[in-house]
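Missing here: one protein chain of the complex. Every other protein chain is in place.
The chains carry the letters A and B, assigned in the order they are written, with residues numbered from 1 in each.
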Amino acid sequence: MHASSFVFPNDPHVPWSIMIVLYPYITGLVAGAFVVSALYHVFHQDVLKPVARLALVTALCFCVFATLPLLLHLHHPERAFNIMITPSATSAMSGFGIIYNVYMLLLVVEVWLVFRPDIVALAKTTNGWPGMVYRLLSLGDREITKESRAVDEWLIRALAIGGIPAACVLHGYVGFLFGAVKANPWWSTALMPVIFLASAVVSGIAALIALYLFFCWRRKITPDADCVRAMSRYLWVSLTIAVSLEMLELVHMAYEAGAEWHAISTLLTERLAISYGVVQVLIGSVCPFLLLLLAVRPRLNPRWLTGLSGIASVLVLVQVFAMRWNVVVGGQMLSKSFRGFVEYPLHIGGREGLIAAAVILALPFVALIFASRLLPLWESGDKHVLSSKPFQPANTGNSLTTGTLTSVTNQQRTMFNEEDTADTDAFNYGAVMRNEHV
Amino acid sequence: MKFQLNILNNGGDCCGSDDSREKQCGNHTGCGGCSDAPDASSRRQFLNKASTVALGSFSLTLLPMSGDLLSDEPSPDDPDGAPADAGSRTADQSDEVVYGFLVDTERCVGTGKCLTACREENNVPEGYARTWVERFVHYKDGTVQVDLVPETGFAGSDVPPIAPGLVDRAYFVPKLCNQCEDAPCNQVCPVHAAFTSPEGVELVDPDRCIGCAYCVQACPYGVRFINPETGNADKCTWCYHRIKRNETPACVEACPVDARVFGRLDDPESELRKRLAAIPTSVLKEHLGTHPKLHYVAKSGEVI
Partner (left out) sequence: MNWKLIFSRNTRHLRILVLLVVAGGGGAFFVRSQMIPADYGQNGPYRHAALAKIEAQPSVLQSDTTCLKCHTNVEEERSESPHAAVRCLHCHGNGKQHIVDATKAGEFPEHSIPPAKKWDGKFRTHTDLFITHDRATCLSCHTRVVGMPDSFLSINVAAHLEEQGAEEINSKNVCFECHEGHSPGL
């Protein structure tokens, strides 16, 4: 029995702040968004076509800002590169250097490949500095031939396949970072990488539903109901898996009731009652679970579908943030003496304060809106690929003649809305590049 | 999308040789003609190739890290070719001096002289501690209360005194860095700023620490903290600067009752080794496998 609370003298100084809550949140969104795009590119879930490009660009926009919370957290950010100069093979954190850079490269290349036809087309038509950017990105290509596009498609799929284990590592290593700390019984579990990964997929799908519905609202078009329904189904399944894993870990800990269980149970019932019980479980898991259950019914009115899915996805995004909070901050609230708890003082201002966190969270969305202006997120780029003759197989020895790409004006581009480009999978280029459209 | 698969396959396998496909395709002008037919085998082949390429190229990214582990030649991380694990001593350190520490909880009287000595010696900022002394009070009703000895001792402090009549037994437990053999703090440092000196003392390189605080999280004993003035990870170093000059650590120097004993573990004739051999000793959180070099005499099971 413990009469009073006691914490070690250094424990009240909580070192990992909201910035460390944000980092797994952002990389989780990156991994999750990438998984959605992989569902389209690798597993041929064509129903996800409307969000495939959005998913990739979202992953890229979030990945760009993933280092920001870490830099704000480090007490010596000017030495941040030490992680790449003298990394430690035994430290999960030092994996960041390679893992993040490789993944960033993969995303940049994949986005570039997916948007290359649009970039090349825009390079010819845009003036000023955006035109210079496009021309630079096009690497001097003035036209897109069918074979080059075919090779691109092959590489896109290869990268998407390779990106799946890379996404698992990108977020799994963060889970391992926590799960391998034997000093903290709230963190130390073999399930942690899996929980983090499942949670990441959940957050990515939810973010894409929310973003897709948001962009459709802004563009004043009706969202593709099949796409939203499919995403909601994926969200429901992955949410079930993620929450099951989280609950499994808790139930296992409670059942075994090891030496520190008395401290952890007090942590949950007293300090994390609101953020865990109410926000993460009730509002963030049970509610979306039920909402999505209603939403994915096949004959539901599309307006209901988008409404329920939208609300569910926002709740899920809150749940994932709460889960990260409960792990990172909750784990530090437990003193290493296991006889008391400390408070985490959330500052409003300052390097690791609420305002800085809000800004960091907002930046990827700003980047996404910026990206949506730079690149067409909604149309397929295949219409810019040349086709003046029917495709000849390579083994006949003929090389394809490359036709000339006539300038595609914006007016012509808007002639091709989503319905027209829906069947570009069949390479129906004939209707796109005939001279009579000039 | 199916066209691209066939390009890579040189058109060799795309339509296959079984009759079913021939019937479906009708003509053999080239794989383009079979574009609408299901083409499972080439898709499988494609996935095989693609995944091999992708996984292979991904595993290449691990080379720079694994090279240090796998190579037999001296690498920048460890000239002897052993794995770059900073936690445990390697073979060439076994003939070096190894220090150890003993704390006798039966002798400590809780004066707090060690605390002020450490603070003065190492310029420890207010609010942080490299060493501290806990007091365990076992009441007659079975409850256990733990509190901290104030730096000036209980005598001059505001802590309300405890009525001795309610107490079964009580004792003081000094705490400091355990200088673990298999230190989790060194294991998790991402930049090799936390390392083990040849004498077995865990130190922090003040010019390379990035202040990520992973080591602070990994220490099971709570002895590490981020120094707010330097931004580096900080902790008790057993006064490394003093022991290298053959002085004793400040807290050992300051203790008036010899509750803290410092000495050499590698010398069987040292006073420390003799004392360790004479009486049963234990370490903190032994189940975590950190193998501390800080031993406690007569430590109750309540002390963690």
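One rule holds for everything that comes next: contacts are C-beta pairs under 8 Å (C-beta built on N, C-alpha and C of every residue); 3 or more make two chains touch, one makes a residue touch a chain.
Quick caveat: nothing in here was measured; it's all calculated off a predicted structure.
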Residue of A:S5, A:S148, A:T240 or A:S265 in touch with the missing chain, whole complex considered: A:S148
Sole residue of A:L71, A:L105, A:I221 or A:L290 that reaches the chain not shown, by the stated touch rule: A:L105
Candidate in contact with the missing chain, chosen from B:F101, B:F195 or B:Y221: B:F195
Where the missing chain touches chain A, by residue: 81, 84-86, 88, 105, 109, 112, 116, 138-139, 141, 145, 147-148, 151-152, 155, 394, 399
Contacts of chain B with the absent chain, listed as residue ranges: 7-8, 10, 64, 74-79, 84-86, 90, 106-107, 109-111, 113, 116-117, 120-122, 135-137, 151-156, 161-162, 164, 167, 170-172, 192-193, 195-198, 203, 205-208, 237, 240-242, 244-245, 247-248, 250, 253-254, 256-258
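Criterion: only the chains that are shown with their structure count from here on.
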Inter-centroid spacing, chain B versus chain A (mean Cα positions, whole Å): 31
Complex contact set, residues of chain B against chain A: 1, 3-8, 10-11, 29-32, 35, 46-47, 50-51, 53-55, 57-58, 61-62, 64-66, 68-69, 77, 83-87, 127-129, 132, 134, 139, 142-148, 175, 184, 187-193, 208-214, 216-226, 231-232, 288-289, 304
Chain A - residues contacting chain B, complex: 1-4, 6, 8-11, 13, 15-16, 73-77, 79-80, 82-83, 85-96, 98, 102, 147, 150-151, 153-154, 157-159, 161-163, 165-166, 177, 180-184, 332, 335-339, 390-396, 425-427
